[in-house]
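Input: a single structure, listed below in structure tokens.
Yeah, one chain of the complex is gone here, protein chain that is, but the others are all in their spots.
The first chain written gets the first letter, and so on, giving A, B and C; residue counts start at 1 in each chain.
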Amino acid sequence: MTSSAVFPRQPLSGRRLTERFQTVRNQTVRLCAPLQVEDFVVSSMPDVSPTKWHLAHTSWFFETFVLAEHLPDYVSPNPRYAFLFNSYYVQAGERHCRAQRGLVTRPSVNEVFAYRAHVDEAVLRLCDRIADDPSHPAWSLIELGIHHEQQHQELLLTDIKHVFWTNPLRPSYHARPLGDRKPAALKWQRFDAGVREIGHEGSTFAFDNEGPRHRVFTEAFQMATRLVTNGEYLEFINDGGYRRPELWLSNGWATVRDGNWSAPLYWERESESDDWQEFTLGGTSDLEPSSPVCHVSYYEADAFARWAGYRLPTEAEWETAAATLPIAGNFVEGGVFHPAVDDGRGQWYGDTWQWTQSAYVAYPGYKPVAGAIGEYNGKWMSDQWVLRGASCATPQSHARLTYRNFFPSEARWQFTGIRLASDS
Amino acid sequence: MTSSAVFPRQPLSGRRLTERFQTVRNQTVRLCAPLQVEDFVVSSMPDVSPTKWHLAHTSWFFETFVLAEHLPDYVSPNPRYAFLFNSYYVQAGERHCRAQRGLVTRPSVNEVFAYRAHVDEAVLRLCDRIADDPSHPAWSLIELGIHHEQQHQELLLTDIKHVFWTNPLRPSYHARPLGDRKPAALKWQRFDAGVREIGHEGSTFAFDNEGPRHRVFTEAFQMATRLVTNGEYLEFINDGGYRRPELWLSNGWATVRDGNWSAPLYWERESESDDWQEFTLGGTSDLEPSSPVCHVSYYEADAFARWAGYRLPTEAEWETAAATLPIAGNFVEGGVFHPAVDDGRGQWYGDTWQWTQSAYVAYPGYKPVAGAIGEYNGKWMSDQWVLRGASCATPQSHARLTYRNFFPSEARWQFTGIRLASDS
Amino acid sequence: MTSSAVFPRQPLSGRRLTERFQTVRNQTVRLCAPLQVEDFVVSSMPDVSPTKWHLAHTSWFFETFVLAEHLPDYVSPNPRYAFLFNSYYVQAGERHCRAQRGLVTRPSVNEVFAYRAHVDEAVLRLCDRIADDPSHPAWSLIELGIHHEQQHQELLLTDIKHVFWTNPLRPSYHARPLGDRKPAALKWQRFDAGVREIGHEGSTFAFDNEGPRHRVFTEAFQMATRLVTNGEYLEFINDGGYRRPELWLSNGWATVRDGNWSAPLYWERESESDDWQEFTLGGTSDLEPSSPVCHVSYYEADAFARWAGYRLPTEAEWETAAATLPIAGNFVEGGVFHPAVDDGRGQWYGDTWQWTQSAYVAYPGYKPVAGAIGEYNGKWMSDQWVLRGASCATPQSHARLTYRNFFPSEARWQFTGIRLASDS
Partner (left out) sequence: MTSSAVFPRQPLSGRRLTERFQTVRNQTVRLCAPLQVEDFVVSSMPDVSPTKWHLAHTSWFFETFVLAEHLPDYVSPNPRYAFLFNSYYVQAGERHCRAQRGLVTRPSVNEVFAYRAHVDEAVLRLCDRIADDPSHPAWSLIELGIHHEQQHQELLLTDIKHVFWTNPLRPSYHARPLGDRKPAALKWQRFDAGVREIGHEGSTFAFDNEGPRHRVFTEAFQMATRLVTNGEYLEFINDGGYRRPELWLSNGWATVRDGNWSAPLYWERESESDDWQEFTLGGTSDLEPSSPVCHVSYYEADAFARWAGYRLPTEAEWETAAATLPIAGNFVEGGVFHPAVDDGRGQWYGDTWQWTQSAYVAYPGYKPVAGAIGEYNGKWMSDQWVLRGASCATPQSHARLTYRNFFPSEARWQFTGIRLASDS
């Protein structure tokens, strides 16, 4: 079986593959514009990769899975880069240990950009040969690389936010976000019990873990029409949310105590007024009560839902509820990267990723592709939850109804928030 | 809502509550007969509790949830026992840290048995007052305590096995097991796609997490008619199973490396012949190829299934397949506690617990009872998998079709094994 | 070179070797009289060994270093005991890891006592052959074993105190200590600068690390005539001693913060009155202001001395000052094991060990014996301080002017206290 069967071709947006490749690669570079050389180097915690590494790894991805096989005369600028910039593909050879990514000062940022240019030139040369023919075996791999690059665009922003937060000087990536607005009223949409189909099918692009499309039964349920806000979450805090073990999963309560958690990540109290502030990519600002709460873990999302008398949705419920709506939302790719207020369309995409109570496991009939590329999604199917939707840091063209993002229970450096559900 | 609604009454086996209480409590004491005083004290790893603690904790359970509320003149022999023997019920007061359970030499074993006798006398006095009336509010709590006691009977055996294993002298709990027999041929039973009902309903006893009964859709699947054997698992090992990362979940592979795993827990090679041996409650003996493989983690079960070209079942598939069969199997409560061979009835119960690929989360409509007793099952609903069936160490009267056992991915000191499934 | 050259013979107390052996071995057994079987098994922290292990290890010492070589027909009751009960002698073969000493329930306490009896019988048989002839090569090894046994008598008490402390029920080993008395006034004795001789020489017993006797130069100094009391140490606490980093060595301050230290080990505040109490082998009692402060680390001793305007003595100063006095003090071997008050003779021995600011390194000319027995003292000569004197838990016949005890900076579960010194 070739990988093209699993990562199907997609003439997305009607644009040619060459154009899509260039657009997305350029966007990655644009995201680095506000950074100084020093900012590219460090990793502020085990989950965070250096910006420099993101830039190189996404290039290595094209080099390894596209160029090595389909451009016979391709020569890497440095054969050691394969060791340094392979993330986790054990079938693609030995690799640097993740814990030391932030300790490697060379290649320099300039050398990494040169590496990107080298890879770009080669991929474009290959694109010429392919002539936008989706039946060419390299076509779908290039498309996969483009979507892979988009994932790292979001990670780049997520990670640099944490790097800046780790610095007592609290530098900012960008200009300050705009002020707060009124949130929409929280309403509930009811869905009857029944058999549904979920998952991806067809010729447009999706990751392999989004399929096969299959049937599920959902008992009747209700789904909130917008996300939980900072203001609502503050009520939970003020009601002793972080001090009441009965509201928490057992592992969640252990995490709260061990980590001294008393609020979402990036919240801190202004030392004099005791008012809550939020660190954003635009620096520290007053907490906006109407914005969706962000940077909460599964444990916090679950505890909040229990406190509020609701629960988190399953991914089948989420997809069922979101299925009738177009993909639109507060994507702010060139903007402030600050969870935005409800625009009345339900906040399904473009504000925060939404925790579901569905564990990340294979759909019935799922088979990863053979070889290293099959490690992309399949080997992560334990000890994580599915998140649905898309965040303000997600590239808009990357958002999809069937997208299955996944993180473990305690992760909260991603742009993750809360949508409530309930039994009907 | 009272707890009786959630833990419904059950006139199990037609026996009176008093008789059931005495039978089960006596059985716990009988399980301790082979032990010396020193064996009751230690905890050989964080998951393991001392025998002494199991004996006291199960008594504390009756004291706290039954006697304190329903026998007004009850006085504990030592008010500090509530601190020492509360396991994890945060709403039942402060408690000793789990990590130090194995460091507490007093109360002595004799004092703990006296504590049990004290509690037994009081519960029997209360049983007299209740007169086996299931509508009495204490009735269902005593019944819950009986089932709780049975869970700890299994844990007591699981834990003492690990304690003995930790000792270089390899003491044995019991006489040696019988020899090996031929396994049944592995066959496959096919199930059509469709909506099923799973979960517990009715007046017999079940834990709250087994309900509510609800509908699920399963695509067509096939289920193996017996468990994977030691011999089959040995083929996996001999084929490099523990050295091939491509067969493993990413977290599983990390666990294999960090723990230097090369076989199931309790397997070791005889130093001279290099033959595999297995440590059992009857001491070390040659590995029996026909016995079900036991003491494997989820990671190992998953890797084996991938290697074999199959997968693990979901809990809905398991319950669907097992639903037509009576509960019978190799329960060896008074016996050798060694996973037994196939008796031709499918090995659903009484050999090993069977990992499913279903995460342990709430069924639709699940609500834990209010108060400390609600912590029994509900707060564990993250980061664990459901296991189905029952093991050779499970009391036979404790096994149930709808039973949901749960452990995290890396746990393998329980009697856990593998049943294979596949897409149809 | 034979070990007898390094551990010279000693007709101590004029008693025959046989009698000394029996007396000391019996004393170890007597120390166990207050314990229940459960108490013998556990290790409450890495430094602590189970009582059962002390009983077996001291027997293993005779078996390995005396019987194996000098009693040709000796047969061990279990050849695996050599693995279980070798402490740290790498040249004496493989051994059990220290961290798991407290997890081994078998051999049982009764079996360990039988092991002792087996070894005792053999050693006495050998003693008969030797006929108390110090020139027999086994003579000095038996003597060494006797002193080794005495060291473990102190450790047994030190360790069981910590085991009981770890238990929230706070059991006691013994009857309560007597009440407090007035301390002597703190006076200072002045010593001129000059060359002195320190260290052991001659035919009486000493450990190899106490020699060779050699010359040192000490500048003029003053030495306190008694130990620091609980009352004086309380002033340090009340003056913010544990909250003022400028009083501490850098590593000491890190230890205070990491360990949340606010008082010596075994001190705790009575919850209602907020009065300080001290846990002793006789249980918890009110802190006695006149008793020597005990269970302080080097870091605490050093910080107290700095706060008080003094310093700790060097071992040369200590030995110079103590040299003119006979060995006498508050040894309470059969008693309450509670640091006692000043008897006017300077408290050099029998209250607490006294930290010096001398690192534990070799004396000029020191050579350990060849073979495993040479590991006794020599390989510990780094990262530790010398302590001088003897504690209330030291056997009186074990105390010596030249004795060099040694522990690392943070250790405080031993009976360790403070004697002050100053530049003149």
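The criterion applied here is as follows: a residue touches a chain if its C-beta (ideal position, glycine included) is under 8 Å from a C-beta of that chain, and two chains touch if they have at least 3 such contacts.
Just so it is clear, the model here is predicted, and its values are computed rather than measured.
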Interface partners of the hidden chain - shown chains only, full complex considered: A, C
Residue among A:26, A:105, A:189 or A:262 touching the omitted chain: A:105
Sole residue of A:42, A:247 or A:386 that reaches the chain not shown, by the stated touch rule: A:42
Contact with the hidden chain (one of C:248, C:279 or C:353): C:248
Footprint left on subunit A by the chain that the document does not show: 36-44, 52, 80, 83-84, 96, 100, 102-109, 163-164, 166-169, 171
Contact footprint on subunit C, counting only the chain that is left out: 88, 90-91, 193, 195, 214-219, 221, 245-246, 248-253, 298-299, 302, 311, 357-359, 361-362, 364-365, 375, 379-383, 408-409, 423
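Assume only the chains that are shown with their structure count from here on.
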Rotational angle, Cα trace of subunit B fitted to subunit C, multiple of 5°: 180
Whole-Å gap separating subunit B and subunit C, where each centre is the average of the chain's CA atoms: 47
CA centroid of subunit A to CA centroid of subunit B, Å: 37
Residue list for subunit C, restricted to those that touch at least two other chains: none
